[in-house]
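One protein chain omitted, others in place.
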Amino acid sequence: MRRALVVLGFSILTIAAPALAQSTSAGRGTVVIVTAREAMSPIPTLFGGDAANREVSDLMFLRLADLPEDLATTDEPRFVPRLAKSWRRIDPVTLAFELDPRAKWHDGAPVTAADVVFAIERARMEKLDGQLAGLVRRISSVTADGDRRVIFKFTAPYAEQFYDAVYHAPPLPAHLLARVSPDSVGASSFAANPVGNGPYRWKRRVSGQLIELSANDDFFLGKPGLSRVVFLIAGDTEARMNLLLGGEADAVDNIYQFANPERLGQNPRFRLYPMPSLMVGYMLFNQRDPADTTKPHPILGDPAVRRALALALDRETIVRSTYGPSSLVPAGPVSAVLATRLESPAPPRNDTTKAREILGSRGWTDHDRDGVLDKDGRPLHLTAIFPATSGARRKMALQAQEQLRRIGVELEIQPLDPPVYVPTRRTGKFDLDLAAVTQDPTPSGLSQSWSCAGIGGTNVAHYCNPQVDTLLARASRSPESARKLWRDAVVTIEGDAPAIFLYAPVFLYAVDARFEKVTLRPDSPWSEVWRWRVRPGQEASRDRE
Amino acid sequence: MKESVRYALRVTWARPEGRIGLTILAIIVVAALLLPPMLQDPRAQPDILNGSLRPPNASHLLGTDHLSRDVLSRVVHGARVSLAVAAGAVALSVTLGALIGLVAGYAGGWVDATAMRLVDGAMAVPRLFLLLLIAAVMDHIPLTLLILAIGCTGWFGTSRLVRAEVLRIRQLEFVRSAEALGARRRRIIFRHLLPNVLGPLAVATTLAVGDVILLEAGLSFLGLGVQPPTPSWGGMILDAKPDIISAPWTSLAPGLAIVLTVLSVNLVGEALRDALDPRES
Partner (left out) sequence: MSWAFRRMLQAFATFLVAVVLMFFLMRLAPGDPLSRLGDERPFSPAALATLRARYGLDQPLLTQFRAFVKPLARGDLGVSIQHPDRSVNNLIAQRLPATLLLGGTVLLINFTLGTWLGAWQAFRRGSKTDHLLTIFTLLLYATPSFWLGLSLVWLFGTQWHLLPVAFMHDPLLSPDASRLTRWTDLLRHLILPAATLSLVTIAATVRYQRAAMLDVLHLDFIRTARTKGLQERQVRWRHAWRNAIGAVLALFGLWLPLLVAGSVFVESVFAWPGLGTLAAEAIGTRDYPVIMGSTILVSGVVVLGSLLADLAHRWLDPRLREG
């Protein structure tokens, strides 16, 4: 018995000792990025603009040019050359791009003008991705002039022509994809082994666990400083945190996804990098009756009630407790990036007394003294839906529920599985929807969810104010006053209270301190990883592999 | 009936396990019944930015959680919910199980065969899967429906147990003679068979209570059980999960509450089983 114990103890010790590093000298660094969702495919535009897909695709597929650091979509001269070496404006509706002759696909073929044309043509196919087709609708034609030169023509002069040309649809290898029918790309050998042109090439996928990319040492903009990028997938928040704390992962995009981010912040192994995000979250008021969407909502149809509810919430506390002290309370549907760019004002502070007064003046008082306001026998009871997978929104919903309870509003919170949440939201079967949206870097995207024309599309709450539509339309036509017009539109929306605009997070990225030259981008955080280096002498065992 | 309850209590108390179990259980029940008026509002979030995740102190005996709510108050209120769900669900499943077991066992033939194949089939699917699916079907679950769901997926085992007992008792002299005397079926089932399966049924019931508490905690942990603002133990662990390192009290308190309750119920069940088991006497 005793001998057995000794043997057992010994084997536990050997097992518990970390496995010895199998060191070979090949590697010059590995970064392990831990992420919640697995990218379906790294091929841009073919599988929707999903954030998980983009993290990978932006390392494999370059655009003609990247947005300037502040994401100013209208600032043509400040775009950063990538596949395009230079560009020239021929007239107000024509742009010419000159491709970098050094740019090559991972299979060795040069990147040509035909690849650019091919990608835009695929993007314009309505049946593949209606929304993407909508984004490039104002490009009237793309033509190749020789192998290195591409001419874009637009339907009319407008402020964001350049952005539309380079941003939405990165070039695709026409020599590999032209013969694959657009419907069957997902099942093709290209999907299994995608060929890009960026700093990293596809290495392998272990489904449900990781995606590994390896450095493209012939990358024409410079040899990547790290030889491996691994996206480690862990659906569970705690598992993600434990991987970081346990030293098995190096980087994460938002430490506020963890309920107790100080653990990473105070850990000397990590450096934190603040980055305003493109995300904006709000509690959307349904303006139509969930039971019959042709009728106005019996409670929320009244703008005064919506305004009162917005006033009742202490948005400042909700945001700071969920997304940290540097995140913003947005006025209107603007992310932190857009709020800074538009210099939009801060929203009014919460005022529960006034909220109560407004509700009282609209006939909502506690007649039956049960603690819940009522009017004509109907209690002020509302249901808020949100995806059950979102911890942050759960935390905010719990706070909203309690704050509203104190002014006599009963908020029922209803976390839904994503496959239920999405159709519920789309068909307008909700009172309130705790939505989080990653915006395009341009305010012109506002017209999708906040214009009368968006009804039937992403404007699921039936918010419609013609004045906002006019402002947005004017902004897109006039580059000089665009910023002021966009700001006016946003402020008007906030005033109408179609939603309680809750959070515009500034994310804190955590990255292992052994990396230097760390740069991140707000529109695609990891796309500059190829510039990172491991500090000499601080290599971890996985860096040498 | 009163008689048999008193007897059950006496024999349980006679065993050390039973004594420990009954004592803990009594403390929990009394706390759940009497304490709430003396505690803070379990829903109140007095100061989220500065008062969250405070360790135990004089004003919050078990500390506060991530929304600055009082953990003690939530554990005590959670006890009410957990016990109510357990009691309701078990009452339902035991009644269903006993009825179906009695009928199947007594009727025999194709009724019995069909019922038992259905029960086998249902038992071949893990109960958690069934519940996950039911939770998906109902997409949001008020407390009563939760009780119904847990109750309706819990009777399979009980019905087999009761059926086996009935098959055994049916062969005994007194049932045969009652049948020979032309007693009506319902009378035989309720007057002769039921009282005689009460013993094993009591044991199964007690043990089922523990299982249901664990199950409800698990469902709430997956975000599918009791919905806020009603506090529940599983929901508290779900909320506390990210803070398990920096604020262990937030998960320790509901965790221990679950462990103690389930333990006490199972101790009582085991003691009862020992007492009713002929081998032991």
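For reference, chains read A and B in written order, and residue numbers begin at 1 within each chain.
We adopt the following convention: contacts are C-beta pairs under 8 Å (C-beta built on N, C-alpha and C of every residue); 3 or more make two chains touch, one makes a residue touch a chain.
It should be emphasised that the depicted structure is a prediction, and the values quoted were computed from it without experimental measurement.
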Exercise. Of B:5, B:49 or B:133, which sits in contact with the chain we cannot see?
Worked result: B:133
Exercise. Which one touches the absent chain: A:187, A:304 or A:346?
Worked result: A:187
Exercise. Looking at A:131, A:470 or A:538, which makes contact with the chain not pictured?
Worked result: A:131
Exercise. Residue-wise, where is subunit A in contact with the chain that is not depicted?
Worked result: 14-16, 19-20, 22, 30, 32, 37, 40, 48-52, 126-132, 183, 186-187, 191-192, 206-210, 230, 232, 234-236, 238-239, 242-243, 245-248, 387-389, 417-423, 426, 437-438, 542, 545
Seminar exercise, completed: Note that subunit B touches the absent chain at residues 16-17, 20, 117-118, 120-130, 132-134, 136-137, 139, 210, 214, 217-218, 221-222, 234, 237, 241, 244-245, 251, 255, 258-263, 266-267, 270, 279
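We take it that only the chains that are shown with their structure count from here on.
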Seminar exercise, completed: Per the C-alpha centroid definition, the whole-Å distance linking subunit A and subunit B comes out as 44
Seminar exercise, completed: The subunit A residues in contact with subunit B across the complex are 237-238, 241, 258-260, 262-263, 317, 320-321, 388, 391, 394-395, 398-399, 401-403, 405, 412-417, 420
For this session: Write out the stretch or stretches of subunit B touching subunit A in their complex.
Result: 43-45, 48-49, 52-53, 66-67, 136, 139-140, 223, 227-229, 241-247
